[in-house]
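Every protein chain of the complex appears in place save one, which is left out.
The block that comes next holds chain A.
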């Protein structure tokens, strides 16, 4: 990082002003800039790094937030490894992620390709596909609890209509997690679609026209020109959607509350339960750290890949 380079005041200016004030020497050319960034810096760093360090200290303690905490080293982490409920939560999170991420990215790409044409009503189609994304997970959850209600819901009525057996949906332990994937896709596909659409519209026209002059078939154009130019945006979406999937919580709270029989207890829901319902702040923090490490590793990998690609592009 070239952190120090732009900071030193240019020599010419220093010569023109014979005695540069000490403030300028300490704070750089525009010391007043610190006044501009100070409130934001304190708030952002204070509400991120301080809690992050605090959470780590908590994870090394047996703490219920009421009685004095006791230092227990890595015991919380060891206990997590042996805790079958946490194991299940990790598994549920992984299943959700493994389904949600590829389906939303591939589905988003397919829909974006279909929506990337100039026909009538295309603006309406695009808006309709995107609108569920702005609805809160709580509102989505409440709506789908109603639609999927085993007794009164529209979904079972529709299944009756076509002669398929009624389903338990969110109340069936074997289905609930997959139903959540479905609701997540309904609400989350739109984001992938608009990001892909923007990237598609960024592909230079000349490139596509050149291909059509060459007589390239549509499929070949897609494979040789369109998909490669979408690579950066696809990687971004894969990482972004994985972040979202690993942090699933609101939708679970608004629909199944981790049930039935723990079938939808994902990691963040587990952290919430431990910390705010059983008051195991230390244990909950350890669980949160396990998930956070996975997220940091993912973010780190993406940055490394990006840096590598940049270097290759320069060379």
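Note that in this section a contact is a pair of C-beta atoms (placed from the backbone, for glycine too) under 8 Å apart; a residue touches a chain by one contact, two chains touch by 3 or more; residues count from 1.
We take it that contacts and distances are computed from a predicted model.
According to its UniProt record, the chain left out of view corresponds to "Carbohydrate ABC transporter permease" among "Cytochrome-c peroxidase", "Cu2+-exporting ATPase", "Copper-binding protein MbnP-like domain-containing protein" or "Carbohydrate ABC transporter permease". Summary of contacts with the chain left out: across A:72, A:135, A:208 or A:222, the touching residue is A:135.
By the touch definition given at the top, chain A reaches the unshown chain through residues 1-3, 6-7, 26-34, 36-37, 39-41, 43-45, 47-52, 54-55, 58, 65, 111, 114-115, 117, 119-122, 124-125, 127-132, 134-139, 141-147, 152-154, 157, 160-161, 186, 189-190, 194-195, 197-199, 202, 232-233, 236-237, 240, 243, 246-247, 249-250, 253-254, 267-268, 271-272, 275-276, 281, 284-285, 288-289, 291-292, 295-296, 299.
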